[in-house]
Structures are given as C-alpha cells and as structure tokens.
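Just dropping this structure here.
Not every chain is included here, but those present sit where they belong.
Naming follows writing order (A and B), and every chain is counted from residue 1.
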C-alpha cells in the first residue's frame, strides 16, 4: 500500500510554500509516498475554522492515514508541535486547538521534540517545512512517533460553539460560509427536529424568516431562500443556485434562531 | 498500473467538500488509488461551461480512465446519477448534460441505482460524496458498473451553441473566458478559413474590428488585440500579455462575427 500524507493549510497556492513542503515530504518520506492536497485555502490564522474543517474532512479517510494540518498563527512562539492519534487517524501540526473538535477522550497526543528530528535548522516562520513535514515524513516511513515525541496531557482543547436553548427557541450560529454562499449552522438535525415537525419549523436570521425545513433544493425556485439539513447533518440556510451569504449579508457568527410555530386549530 | 480517478467539480477549495470526496475515494477504492485534481473551480451550477470543460479535457487521458465530474445544481431532485462510457473514457456524475458534448452516438449510459451501492445514507445536498464517489470507487476496484447500474437511453443530451451563417458572415459567440482573459469562441479554424484566406479575415466584437487572423501572439505588440486560432482549434480574441475580457468588457455569449474583406482590385 502506498503511504499517503494529506495536506490542509492556509498557505494559499500563489507562493512556493506548498511546493517547499512537498519537496521535503518527497525527499524525506518513503519513495512511494503520495501527497494529497485537501485544501490550501483555509482561512489565514483562523484556528476555529480550521478545527471545523478537520472535523468534517479527516475522519472519512482510511484508518491510520497521516494528515499534516498547518494553520499556525503562533509559529515561532512557545506553542508546541504535536502528533495527535485520534479517530483512527494520525495528525501532525501545531498544538493550538485545530485538532480539538476530534478529541473525545480517547486521543493520544505527543509533543514533537525538534532536537530529536536530526538537528536541522529551524526557521522562525515556517515550521510546516522545517518541523511538521520532517516529522510526518518519518511517520510515513514507518518510524514510531515515540522516537521523536513524548506523550503530553496538557495539550490545547477547543470547544466549538454550541447552540443554546431559550424556552422553545434554539439559538445557534453560522459556523461556516461555504464557496457557494451556503450558511452552515451549528444547529444539528436532531436538535431542531426535537423542536417540532419539519413542516412547522421556522428559522430566523438577520430579520428574515425561512420556513419550513425542506428536504431538497428543488423544493424552491432558483433564487429563493431555503433551510435544509446539509451534508454535515446540520441546518443550512441557502439560496437555490445562489449565495445566501450575499443575499443576507451573513457571516461567521451570525445568529440563527430555530422555533416551531404553534399548531393552529382548525376552526 | 495504479488506478486513477480524476476530479472536476465546482466545489472550490476553501471548504471540506473536496477533502470529504477524497476520503471516501481512498477509503472505498483500491489501496493503490491515485486521485487527480483537474479543477475544483468550474463555474458554480453552470452545466454548459462544465460541458465545454469536459470536451476539452477528458479525451486526452489514457483509455478507460475514470472521471468524476460533479456540477450538480439539481442535487437532491429527480435528476439521475449516471455512468457514461464514451470516447474511450468512463465518466461518473449527474445526468444533466455535462457529458453531452462528448456524446457521438457511440456512448453507453447507465443509471446508478443507489440502493445497490450498499444502502448507505444519502444526504440531500452532497451526492458527490454519498453516491458518485462510492460508485467511482467500485469501478476503480474493477467492479463492473452493471453491478449497480442499468442501461438507459433517455439520458440528457446537450447541444453546445453552433455559429450560424448570414450571407458571407459567420456569427459565433464567446464560449469561454479563460484565466488570462482570452475569449474562446465557437468559430472553428476550418469554418473561418472557408470564408477566405487568413490575411483577409476580420472579426467584429462589441464594435471593435480585429484583423487579420494571426498565427502567434508575437505578431502584435504587448497590449494589442489579436485574433488567432487557439489550442482547441477555435478562434480566440486576445490581448497579448493582457486581458481581452477586460479590454472589451466581453463575456460568455458575446457575439463574434467573422467575415472576409472584399479583394480590392489594384488600380
């Protein structure tokens, strides 16, 4: 089986940073290594968005896949480099909470000790190349991470914001604005269905009401607002074949209220 | 030979959608699978542009290469998931006409039957992950598509716009605006050369005349407009080392007239 390393970064694709990373991985990894791009367009310096990305993407890979995840606003400071074994995957990156949304108590986290990686020079701005890639390359060659890292327990946790209940209303927020302008919320399908039947659910966002909870885009006309359960099993506010983010001027953190309308008695 | 699956989508590269797709492909495909990115920046929801892309790109691959092409404005509606065998390639995606520009009468098209893919849950917004990727992974493992799909004949056709002749003028249109701002038309080299010799051809677009039909960018100065036969064997209107789209404010569908000037008698 060809060993694989996936890459998720905020490096962008205009500069040579991704290329330098791949050069190191192919030079120091096994000869038959495959490097797989997941995204290089994660929001710069944004740990919370990266944690959301990691939760959605990483667990779908084959067991024991290696993942390099580098969104690293603290590069060069005291934040620690880690290897995290969690959800049957192996992640390498800075200890800033980016892997936190995967932690379930069963994780094992090790701090990489740069001095045990062969004594290479370490730049102060590009640990992806100088530290995380060499560590991932060793793992891909089959070296145990205990050879250059030691177990720690005081690693960074991270809590993604959870909706809060106010009487019969559930108040969530926009957690991700995707490429199409869909607004992905933290309202889970289960939580809103507990409020009432889909036909009776109403979502309030920036003064607009979107109702009911639909099943398919095709249930509204192109250009219309729609609320439906998206592919991550959470409520999304969308415009069919358009951008809800533009239409509503919504963004990360915009509040979304879910409530069930009262049943009107037939008179 | 390592099996390969190419990806062409309108997913963009900021979200986790591409990553999720790759996770499923590597998890369910053969161990030595290679996934090859072609583009994730196809115009969102734009079936015609995607069909143009497919025609230009897909036929250059080795015979029997597998291609996942997902531009799917009708996701979750009644549009059918298909496998199309055409031009010695195998394409998987929604039946919305995206493969139509390749159909030549020799194609074989099968409808994927989700229930025969193992009964997984199907989201209403991401069939790329839940349906097309699992189908492509099975094909990459060598399973025959007859195992989960049945031949159909009423699949979606699609006709790309063709130029029309008006007396001695050929009226075409801009079919694609590329990254550099080049305007790729549907005027084929053969059709315009039938009008007259390259030296006598004139192209009219948005009130501008561009003449004659050139061979190389280097025949005009940087910043000048030029008409030449591009790499898809069709006339392109360009600005050397600049953007014709910006210069002319041209876009998809902008009309381009080709005509041959009268031969002036020497007096």
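Here, contacts are C-beta pairs under 8 Å (C-beta built on N, C-alpha and C of every residue); 3 or more make two chains touch, one makes a residue touch a chain.
Being a predicted model, the structure only gives us computed values, none of them experimental.
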Next item on the list: With 2 copies present in place, identify the total for the complete complex.
Entry: 3
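As a convention for this text, only the chains that are shown with their structure count from here on.
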Notebook entry, point to check: Roughly how far apart in rotation are chain A and chain B when fitted on CA atoms, stated in degrees to the nearest 5?
Noted result: 120
Notebook entry, point to check: Of all residues in chain A, which touch chain B in the complex?
Noted result: 1-2, 4, 6, 8, 13, 34, 36-43, 52-53, 56-62, 65, 176, 178-180, 215-218, 222, 228-231, 233, 236, 241
Item checked: chain B - residues contacting chain A, complex -> 2, 11-20, 22-24, 26-27, 31-32, 34-35, 37, 44-45, 73-78, 123-126, 129-130
